[in-house]
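As you look at this complex, bear in mind that one protein chain is not there, while each of the others sits in place.
Right after this comes chain A.
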């Protein structure tokens, strides 16, 4: 109890409060600029933390990253430019809602369920950190392989088009992920002697290209759509309570999946959002509405990626293993400030730990008022004429791509993926599946190859370890399900609804 009071005192210090508010605004602004990711936002904060007290330093990192992940949803929703790979899973859905004139509901859902996800994630961090950490540590490359493979299978679920086209575009994504030398053998592949391709294709330029640039191109070839009715932007939070009650079950499932995937180092918010969105569609009562501007998937995936953000801190704090790139930076700051990650942080420095929890909760609470403000400002773009907005988007894409590595090559990459995205879109190939392939491809390959190296080429260990056996059963079951349905129907059995055929 004393520790808790001490923690409150630590957090209530004026410098910490100022740090939280300032970094919140900073995170919101940087996150909402396409191409400038949450990772970028946190990395740029590091030199500033040199001069802050330990608690204030950690507060800036936590607050800025939470804000940036949420505000990455804003350009995704309004302009179809996902700010992060995490929001790419539901960008099309949110954008469809904006086209239907429900931008405020979509953004409000992003905000409200992000905050809830963040708080649930924090509670899981508080209550179950040692337990979750134990679970994360039992994951070896065998388990990661199955997990990533399951993630890939979401491709057919998230897309609205035919499963064949979804699989085709996912495979194209896998091919793109083969580029470069960041593969298990360390051998350059498909680089054509270009130095810039050695590092492979980063997901951010690909993402910005296929979603944003292709959208600009599409705007150029289609006639101006009927202007959205010029009306006052409705209340942002009004409908959210109703949504919370209506989609309570998907929301909790999103939170749960987010927490579990978040604690696994390397999996993180991206995978959480994809898996949750796919789950939501799979178990929804009205899956046919997905992709047409239906909030259910937003609820589940929005909650999920923020829950994973908080629980991603579990392995970082207990073992110094980064859950994602943001926590990797945070670990550096923790060491610098003498808050060395490890079990002793929870026992000897308990007041600092409690202070950390409080900052998490505080950050998720102030996210709501500041987020509303940000949404109101950002929504002005919907009123602007299309001829004015499209060049600005293109400029932002180029600047954002350049900023990721101060490298002109990324800008060319954005252009190339823009064209690819445009052609795919026109022919009904879902670009989201392509992005999924790029994001997950490396993970599938890396874990498959390293597992085989460890087992001397034996596939049995993929099924021997208890956790991997469960994951393998799930994966193979999902793969064989449509086949089972087909055989059942052919052999004259009772006709089953063939809705599983999508897998």
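Just so we're on the same page, a residue touches a chain if its C-beta (ideal position, glycine included) is under 8 Å from a C-beta of that chain, and two chains touch if they have at least 3 such contacts; residues count from 1.
Here is the rule we go by: contacts and distances are computed from a predicted model.
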From the list "Cytochrome c oxidase subunit 2", "Tripartite tricarboxylate transporter substrate binding protein", "Glutamate synthase [NADPH] large chain" or "DNA metabolism protein", give the UniProt name belonging to the chain omitted from this structure.
"Tripartite tricarboxylate transporter substrate binding protein"
Looking at the whole complex, which of A:101, A:184 or A:482 touches the chain that is not displayed?
A:184
Check the options A:336, A:382 or A:399 and report the residue that touches the missing chain.
A:336
Missing-chain contact, candidates A:64, A:123, A:166 or A:197, resolves to A:197
Considering the whole complex rather than only what is displayed, give the residues of chain A touching the chain that is not shown.
39-40, 42-44, 46-47, 50-51, 136-142, 181-182, 184-188, 195-199, 265-266, 315, 318-322, 325, 328-329, 331-332, 335-338, 340-344, 404-407, 409-410, 446, 449-450, 453-454, 456
